[in-house]
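Yeah, one chain of the complex is gone here, protein chain that is, but the others are all in their spots.
As written, the chain order gives the labels A, B and C, with residue 1 at the start of each chain.
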Amino acid sequence: MSVSENISTIETPKKGKIKTFFSLLWSDQFAFFAAVFLILVLTSVIFGPMLLDYDAGRQNLRGRNAAPFDFTRGWMWFLGGDQLGRPLLARVLVAAQNTIFVAGGAVMISMTIGSVLGVIAGNSRGRLGQFIPRIADVIMSFPSLLLAVIVLYMLEPSVSNIIIVLAITRIPVYLRTARAEILEIRERMFIQAAIVMGASKFRIIFRHMMPMLLPTLLTVATLDFAFVMLAESSLSFLGIGIQPPDITWGLMVSQGRPYLTTAWWLSFWPGLAIIFTTLSLNLISNWIRIALDPQQRWRLEIESKKND
Amino acid sequence: MNKFILKRALASLVSLLFLVVAVFFLSRLTGDPTDLYLPVDASLASREQFRKIHGLDQPLMVQFFNYVRDLAVLDFGESIRRARPALDVVLEAFKWTLQLALITLFLVTLAAIIFGSLAAFRVGGMFDRFATFFSLIGASAPDFWLAIVAIVVFSVGLGWVPTSGTGTMMHWILPVTILFIRPFGLILQVVRSSMITALSAAYIKTARAKGAKAKSIIFIHALRNALLPIITVIGDQAAGMLNGAVIVETIFGFPGVGKLMIDSILQRDFSVVLASIMVTAFVIFLMNILIDLLYAVLDPRIRY
Amino acid sequence: MTDYLLEVRDLSVTFHTTRGPVDAVRNVSWHLNRGEVLAILGESGSGKSVSAAAIMDLIDMPPGEIKSGEIFFEGENLLTMDQEARREINGKKIAMIFQDPLSHLNPVYTVGWQIEETMVIHGTARRVAQKEMLSLLTKVGIPDPILAAKKYPHQFSGGQRQRVMIAMALALKPDVLIADEPTTALDVTVQAQILKLLQELQRETGMGLVIITHDLGVVAEIADRVVVMNNAEIVESGLVSDVYHNPKHAYTKKLIASAPGNGEMSSGVKSQEPILQLENVSKAYGDFVALRGMSFELMPGEVVAIVGESGSGKSTVARMLLRLEEASGGVVKYRGDDILSMSSSELLSIRRDIQMVFQDPTQSLNPRMSVYQIISEAWIIHAGIIAKSKWKERAGQLLEQVGLKREHLDRYPHQFSGGQKQRIAIARALALEPKIIICDEAVSALDVSIQAQVIALLKGLQKNLGISFIFIAHDLPVVRDFADRVIVMKSGEIVEEGAVQQIFEAPKELYTRNLLNASLDPDPKVQAARRMAAAAVS
Partner (left out) sequence: MKKFKSLLLLSAFSMAAISGGSAFAADTDITIVLSEELDLIEPCMASQSNIGRVVLQNISETLAVLNPENGELKPRLALSWQDMGNGKWRYKLRDGVKFSDGTTFDAKDVKHSLDRTLSEDIACELKARYFGGMELKADIVDDLTIDFTAVPAQPILPLLISALTIVPEETPIKFTREPIGTGPYVLSAWNVGQNIILDRRDDYWGAKPEVSKATYLFRSDAAVRAAMVQTGEADIVPQISEELATNAKTDFAYPNSETTYLRLDHFIEPLGDIRVRKALNMAVDREAFLGTLVPKEAIIATHMVPPSTLGWLKDLKPLAFDVKAAKALVDEARADGVNVDEEIILIGRTANFPHATEINEALTQMFNDVGLNVKLQMREVGEWIDFYSKPFAEDRGPRMVTAQHDNSRGDPVFSMVWKYSCDGGQSGLCDKELDGLISKASAAAGDERAALWGPVFKRVHEDLVADIFLFHMVGFTRVSERLNYTPSISTNSELPLEEISFK
C-alpha cells in the first residue's frame, strides 16, 4: 500500500522505452509468441497478395484436394491443395489481407463512430445524452443478418460492404463503453482542474478525456477484432458474406466444410489461422491491459527481472 | 422504483417502435417475395394474384399503416410462406431458443463463475493460465467448424450422442456444448478480471483479518461485489442468444428463432421477420429492465 | 519464548516491485503487553503498517516476501504456523480495524451480518451471534441497533462506520486489537469520540492495543508507549512523554518540530477594496440545502480560511464561485463583476485570475501528461501570457519556485510523492499568475512534515506575490499557522467569523470552542491536562 509511494520516488536508471517494451513482452512468453505470430500475419497482409496472388488463384481441377505434407511439389503445397487445386499455403497467406482488412476496417469504423457518439452522449447532460444510447439499443436488437442482406442487396457483395455491415453491428459496443467511461472520467478531479484553468470543452475532451479513454477502447477493439473475424466467417457460412473470387479465412473454412470428412485440411488451416490470430489478439490484449495498469504491471516486471 | 420501471419501459417502447419502422422499410428494400415464392416460370397473372393476396400491390405507406393498425390489436400479420399467423410461427420457434439459451446460460454462468473465481484467486498460477488459455482457444474457433467436428467425432465416431435434432436429453448435449464455448470464454474473462478487482478491495482485507475462510472470501465477500459487470456481460450474451443461435440451430436442426429469422430474411417473409424481431427485442428489453432491477438487489448502494 | 503478549522480532519484509526489491521494513522489533497501548508512529511510506500486516497474514506473497524475523503471540511463532491455525487466531485472538471504514466494510452486506460473521466464522451459532451483535452495536454507541443492523455501510456516517468496525473487531473479545490509522479522515470531534471509545473498551477488556498513526496528537491522546518509524526502520521507541519531550533521533525531532499549530498567528491584513465579494450565495440540491446565503469578502493578499466539519458546505462555496456548479442564488463579485452571471467567454478571463488547488494531487493531475505539459497547458489556453519560446524556461522557474527541480519537467505525476505532486499542482496554478488561489483541503492528505513545507511555500507566495487565498480546511492547527481571517461553518451557514487570533484565543461560539477542544495537541501533557479538565466537567 504505502510502499508504492516510497518506491516511485526512487530515481531509476533510464532504460530505453523500446527495451523496456521488449523486456515486458518477453516476460510473458504467451504474449511474446502471440506478437511474433501477429507480425507474421501482418507480413502476409502486406506482401501476401503482392507475391502470391497468381499462385493462390491458379486452379487445377484435376489436382484438387492434394494432401498436405507432400514435399515433392514444393513448399507451396506443404499444406495441401484446395477443392480447385490451388495451394493452400499460398491461399492462407493471401487471404490474410482481406481477413485483416475486413476485421480491421470494421473495428476501426465502428470504434470511431461508436466512440464519437459515446463521447458526445457521455458529455451531454441533456436530451442528446438520453437519445444516443437508444440508438445503441436499436442497433443491438436489429438482427445483423438482416442488415447484411439489406446492405448487400442494395450495394454489391464486396469486401468494403461487408466492412460496412460488420461495422454497423459493432457500433453499440464502443458507444456503450465510451459513454460509461466518459461518465466516470468527467467526474475526475483533473477534469475539474482543467475547467478551472479555463480549458474549452473541445480541449477537455481531446486532451484530457481521450487519452484516458483510448486504452480501454483499444482493449475492447482487440477483443472485438477476433469477434468480427468469427462473425465474418459465420456470414460466409450462411452464404451472405464475402463471396469468391475474394478470399478470407472465414470463407475458406466455410467452403472447406463439406470436405471435412474427406479432406480435412481445406478448412483446418484457415481455421487454425483464425484461432491463432484471435488467440494472439486476446493474449496481447491481456498483456496490454496488465502492462498499462500500474497496479498490475509488477507481475510482468518481476518476470522480466527473473529473466534478466 | 416504479417510476424507474415506467421510464425504462417507455424508453424501451420507443426503441421498439423505432425498430419496427426501421425494419419494416429497410427489409422491403431487399426485394419482392413474389419472385422467390413462385416458380421462375410463373406467369405475370399469377404473380399479380400473389401480390394481391398478400397486399404487396399496395403503396408502401399503405402497407405500413395497415401493418401498424393490425399491430395495435397484436395482429402481427400472416407468414407468406407458412400461411399461418406470423406470431404463432415465431413463438413456436422462440420457445426452443429460449430453452436453449436458458440452459446454456445457466451452465455457462455456473462454470464461468466457479472457474473464473478460482483463476482470480491465484492470478498467474497454473490454474489461471490453463483456464485462460483453453477458454480463449475455444472462443476463437469458428463455431460451425467446431459443431461439425463434434458431430463427426462424438456422434459418428464414438456414437455417444445423437448427431442432431430434438427429442431426448441426449440431443441437447452437443448444441448446448457448442453454444457454451464462446460465452464461457468471454464470461470467464470478465469474472476473472472483476474478481481480481473485488479480491484486491479493502473489505477483503477486513474479511481476512476476521479469519474468514478462503471459500467464503471468494464466493461470499468478493463474488457479490464482482457480480455487476458479470451480470452485464451475461445480459449481453443472453441478448445474443435470444436473437437466435443461427449456426447451432442450422447445423443441429434446432427449430429456433435464429434459423427462422435467417430463413425468413432470405425468403423475404417480412411479417415473420418483423414478428421475430419484435418478440426477441421485447424479451431483451424486458431482460434489461430486470437486470437493472437485479443491480439494485445485489448492490444496496444502487437506488433508482 | 517471551513473556510478552505479542512480540515482533527482527522482522524484515521485502516487496518486489517495478524497480527491484524494496525493503518495507528492516529488522523491526517491538512488543506489546496485555492492557497496554502501543503507538507506531510514522509518515506514509515509513513501513509503519507492515508489521501489522505480517501479524494478520495480510501480506500478499508475491509481491511481498518475509525475509527474516519471528512474530510471537502468546509464546508461539505465528510465522511458522499453518494457514488454518493463523486463520483461527485472526478475528478471535487478534483483531484489526482500518483507516477508511467505508472501503473496508463490504458494501453489499448489512453491517449486522458483517458483525455476526466474525462470530460465525469462529464457531458461534448464528442465533447467538445475532443477539451478541445487537449488544455490541449498543456498546459502541450506535443508536437504535435493531434498525442499524439492517442497514448497509454507505448509510452510516464516517464515525459510525468506524464504530461498526470496532464492534466487528471486538466481537470475540480479542487479546490484541490493531488499529491502523483509525481516525484519519474523520472530523476532529468524531476523532475524539472514536479515540475515547477505543480507550474505554481497551480498559474494559484489558486487551493490548496497537495503534498505527501519523498523528502526534493521537499518540499523545491514547498511547502509553510509542515506536517511531522512518524509512522502514525503527528510529526510536519509548514512553510517549519521554519521546515527545526528549527526542533523541534527528527524525523524531524534526517530526515534532513540524507539528502545526505552534507558529505565530497572523495579525491580519489592511482593510481595503475587497478583490472578491460573496453576497448571499446559496445552493440547494433538490430539497437538501447545502449552502444558505453565504456572504464574505476577500481582500487582496489576504488568507481567509473556511473551516468546518464534513457536510458543512465549505467545499460547496469553492465550487460555486469557480462555476464548477451553478449556484442557486446570490452574487459573487470579482472586481465589481458578478462571476455567477457571466457568459462562458467572459468567464475565461476570470479563470486566469482565480485558480484552485485540490485536495488530492494524485487525482487532480492528469496521469498521462508530463509535468511540463501540465504546467504549460495554462499558456495554451490563455494565449499571450508568455511567448512560446519562453515556456520551458518559465516552467522550470515555476518548479524551482515550488521547491522542485527543473529536471522534473519531463516526468509524469506517478513518479512523484504526494507532497511533490501537490507542489506541481501549485506550480500549475501559479503559471497563470492568478490573483486568488482557492485551496480545497490542499494539505489535509499530506504528512505533517510535508504539510509544514507546503504551508511555508504558500505563505511565501502570499507575501511575495500578494496572492489572496481562500483556504478550506477541517484541520484547525494548520489554519492557525496560515490564515489571516477564519470563517467557521456548520450546516451551510457561517457560525462565526473573525481574525485568526480572535477565533483561536477567544472563540465566541460554543461550536467553535468544541471544535478547538476536540483537536488534538501533540504534547502528551497538554492532552492529559485536557482529559482531566473534561473529566472534571462531566
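One rule holds in what follows: a contact is a pair of C-beta atoms (placed from the backbone, for glycine too) under 8 Å apart; a residue touches a chain by one contact, two chains touch by 3 or more.
Values in this document were obtained by computation on a predicted structure and should not be read as measured data.
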Give the labels of the shown chains that the missing chain contacts, considering the complete complex.
-> A, B
In the whole complex, of B:Leu71, B:Leu107 or B:Ile137, the residue touching the missing chain would be B:Leu107
Which listed residue (B:Thr163, B:Thr197 or B:Thr232) would be found touching the missing chain in the intact complex?
-> B:Thr163
Sole contact to the chain not displayed, among B:Ala202, B:Val233, B:Leu266 or B:Ile289 | B:Leu266
Among A:Ile240, A:Val253 or A:Leu279, contact with the omitted chain is made only by A:Ile240
By the contact definition given up top, give the residues of chain A that touch the hidden chain.
-> 57-59, 61-62, 64, 83-84, 149, 152-153, 156-157, 239-240, 243-245, 255, 257-263
Touching residues (missing chain, whole complex) on chain B | 30-31, 35-43, 45-46, 49-50, 53-54, 79, 81-84, 89, 92-93, 96, 99, 103, 106-107, 110, 148, 151-152, 155-156, 159, 162-172, 250-255, 259, 263, 266-268
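Criterion: only the chains that are shown with their structure count from here on.
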Any idea whether A-C or B-C has more C-beta pairs in contact?
-> A-C
With chain centres defined as C-alpha means, what is the inter-centre distance between chain B and chain C in Å?
-> 50
Chain B touches which residues of chain A in the complex?
-> 30, 130, 134, 137-138, 140-143, 145-146, 149-150, 153-154, 226, 230, 233-234, 237-238, 240, 250, 253-254, 257, 260-261, 267, 271, 274-279, 282-283, 286, 289, 295, 299
So, in the complex, the side of chain B touching chain A is made of residues 11-12, 14-15, 18-19, 22-23, 26-27, 29-31, 123-124, 129, 132-133, 136-137, 139-145, 148-149, 152, 182, 193, 200, 239, 243-244, 246-247, 250, 261-262, 265-266, 273, 277, 280-281, 284-285
Going by the contact rule at the top, pick out the chain A residues touching chain C in the complex.
-> 1-10, 12, 188-190, 192-200, 203, 207-208, 211-212, 294, 297-298, 301-302, 305
